[in-house]
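Note that one protein chain of the assembly has been removed; the remaining protein chains are unaltered in position.
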Amino acid sequence: MVLILDITTTIAMLFIVTAGLMMIFGIMKIVNFVHGALLTTGGYAAFVVTQLGWSPWLAWPLALATGMIVGAIIEYLIVRPLYKRPLDAILATWGLGIVIGQLIILAFGRDVKFADVPLTGTWSLGGTDYSAYRLLLIPLALGLCALLAALLNGTRFGVKTRAVIMNEELASGLGIHAGRIRFITFSLGAGLGTLAGALISPLSSIDPGMGITWLVSAFMLVMVSGHSMPSLIVTCAVFGACQVVVSTYASPVLGGLTIAVLAALTLRIRPKGFAHD
Amino acid sequence: MKSTYPLIRIAVLAASALVAAQGHAAEPIKVGVAVGLSGANSVVAPAVVQSSELAVEQINAAGGILGRPVQLEIVDDASGAIGAQKAFDTLVLEKKVNAIIAMESSAARNAALPVISRGRVPYIYTSFYEGRSCNKWMYVNGWVPEQQVAPVVDYFSQKLGAKNYFLVGSDYAFGRGMLKFTKAYIEQHGGKVVGEEYLPMDGSDWTAVISKIRSTQPDALISATAGGAPNVSLAKQLKAAALTLPYGNLAIDEGTAKTMGDVATGMYMSASYLTSIDTPENKKFLSDLSQKFAGNLSTPNELSEPQYEAFFLYKAAVEKANSIESAAVVEALKDVSIVGPRGVVQMNASRHTPLSMRLGQIQSDGSIRILETQEGVSPGIQCPNLK
Partner (left out) sequence: MTNTTLQAAPRSTGSSRQGAWGRSGVLALIAIALLVAGPWIFDSYILNLLIKAFLFAIVVITVDVLWGYTGYLTFGQSAFFGIGAYAAGLVFTHFGLSPGSIAIAIGLAIVVPMVVAGLVGWLSFYRGASPFFATVISLVLPIVMTQLLLSGGEWTGSSSGLTGYETFDLSLNAWYWIAGSGVALIGLFAWLFVRSDAGRVLASIRDNESRCAYLGINVPTIKILLLITTAAITGIAGFGYGAFSGVVAPELSGFALGTELIIWVALGGRGTLWGPMAGAILINVATAYLGSRMPFLWQLILGLSFVLVIVLLPQGIVPALLKPLGFGGRSRRVPVLVERAGVVVPESDGVPALLMENVTKSYGSLKVLQGINLKAEPGDLVGLIGPNGAGKTTLMRCMSDGADRTSGTVHLCGNDIRRLPAEACVRFGLGRKFQNANIFESLTVAECLRMAGTLHERPLFFTRADTLALPSYALDVLRVTGLDSMLDVVARDLSHGEQQALELTMVLALEPRIVLLDEPTAGLTKTERTQIGVVLSMLASRYKLCCLLVEHDLDFVEQIATRIVVLHQGTMVMQGTFEEVVNSDLVKTIYAGSALAPQEVV
């Protein structure tokens, strides 16, 4: 039972962390190596809330807002000039991640910090007591998936976004403002990244480099999963389960590697990954 | 005769003025402090820095060492091997310090030793650690497992009746060394180790470890993680998983315990220094600290208080040798002793020092209730090959 809960909560964590990246890279095909720094920023947003003594639930809207603002600035200054140079976009966004990390150090110091958990205590499931906050992540992840899928498939904004991806010139010719769509999508994706950071940091700790360890796993998951939110959940499920099994039965260190290695092999054998088309 | 008396007086005055001038223009003695301002140790680093600064201020106010003021050089060793190498290169080669007094992780210490040997600099290591680290130029005033583990295991097995133990550690010299000693001690005294798990020093996700603890159902848990962040993340996750077995933390310090709030309640720890020690030296130490760092005080703890003492040990050694020359100081360090907040400290037991060890339990307000005290616990023979 504990193993099942470990697996499902890990899958939920993975999905929450990668959702923002999926919006930006999976859908918009914009390389965004700032994602790690955004996660870190979200973690520090949670820390700030703890420092100020506010209710830890407030970390969520604070992180979301911070992320969207930061994302908007990044899109305008850095990403826009580099649409045509994807490898350079990797580098510039990576460098930006470093800059953000240094700014965080200047503001908060280099040491490790901790944020309060919004939901303390345990819930009893199937005879075992399990961390309540961890369990909360499961409905959160599912809700996020449903929300984003609805946004992309059910709203006009979603339709416009998909139009811009498929054929930008045609979309522009039909009056869709491609630049604005990209701007909004990027900001939203960035906000999701920051929110994810705030969501996961109460479980462990916060330090200036926390986002980087998630970055590579997140990219691998997005590359394997293809374009849609449901396929991302499937990818997170498969790889997340493997990671937990390896961590539990082999060693936690090797478990950390599982996602990256499995994803690399999957893409090598089947470059489309888990996508359906 | 009357005419020469004023002359002699003038000469004496001039001579003493010269001597006084020498004192003011004296070159400072540089003491290097390498500490983990970033990385795993960063949680305890501020307290270490404060201890160092207080010690230097007090020494300089009393006239310095051999009439020369002490100058602090603080560098970050990133709590790890590569960072320590860079830090020690800077201290020994660039700043050319006369001595190094450092509280560091074992990874950092091991990487620093070659630089110390090449640079021939006296090095007082002020952290507790896994023991058996020996170098011609190093002295240690923190505890070793021989002093620290026994109180905890004895209490668990005798007073709490524990037979099966689960061990958790950070995967590096300290974690492995401590748990190796602990496992041997447990098995020597009739207990059994049902699980032993490690995470890298920077690891913060203990989920798999916690699942294993659940499945093996031990009577007690003992951990030896890197000081600072890993303690906090492990404790938080244990509490979140509602695991309430007796938990002895071999690497927790009071400062970290205070920041953890009620997450640490009930944890057992064994330490040579606790703020609740009731001696005049400790009371003075605490009041001096809170006066100097009013409003910004980091709780002094097992990792920061020995740092404070070490400066006075160094001062005593230099004064005994009457020189700052490295070999002389190293020779003198074993003969000097001070009475500090912890009691008597003299590093004459194979480069290490006998200590009074207190077994405590963390209360819900973060204070430590002392359960037992043992005076003068011997560190054993840590460095049989060094004289």
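For clarity, chains are labelled A and B in written order, and residue numbers in each chain start from 1.
The definition used in the following text is that a residue touches a chain if its C-beta (ideal position, glycine included) is under 8 Å from a C-beta of that chain, and two chains touch if they have at least 3 such contacts.
Not measured: the values here are computed from a predicted model.
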Open item on the list: Among the chains you can see, which ones touch the chain that has been omitted?
Closed with: A, B
Task: Touching residue (missing chain; options A:G95, A:G121 or A:G154) - done: A:G95
Task: Residue among A:L52, A:L87 or A:M166 touching the omitted chain - done: A:L87
- [ ] Consider the whole complex, including the chain that is not shown, and state which of B:Y125, B:Y139, B:F156 or B:Y172 touches that chain.
- [x] B:Y172
Task: Touching residues on chain A - with respect to the absent chain - done: 31, 78, 81-82, 86-88, 90-92, 94-96, 98-99, 101-103, 105-106, 212, 216, 219-220, 223, 251, 253-254, 256-257, 260-261, 264-265, 267-268, 271, 277
TODO: Would you write out the residues of chain B that touch the absent chain, in ascending order?
DONE: 75-76, 80-83, 85-86, 89-90, 93-94, 106-107, 110-111, 113-114, 170-173, 176, 198, 200-202, 226
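The definition used in the following text is that only the chains that are shown with their structure count from here on.
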TODO: Quick one: report the Å distance separating chain A from chain B, using the average Cα coordinate of each chain.
DONE: 40
TODO: Please give the residue numbers of chain A that touch chain B in the complex, ascending.
DONE: 2-3, 6, 10, 109-112, 114, 117, 120-122, 128-134, 203-205, 207-208, 244, 247-248, 252-253, 255
Task: Touching residues on chain B, where the partner in the complex is chain A - done: 37-40, 42-43, 45-46, 76, 171, 197, 199-200, 203-205, 207-209, 211-212, 214-215, 228-229, 232-233, 236-237, 240-242, 259
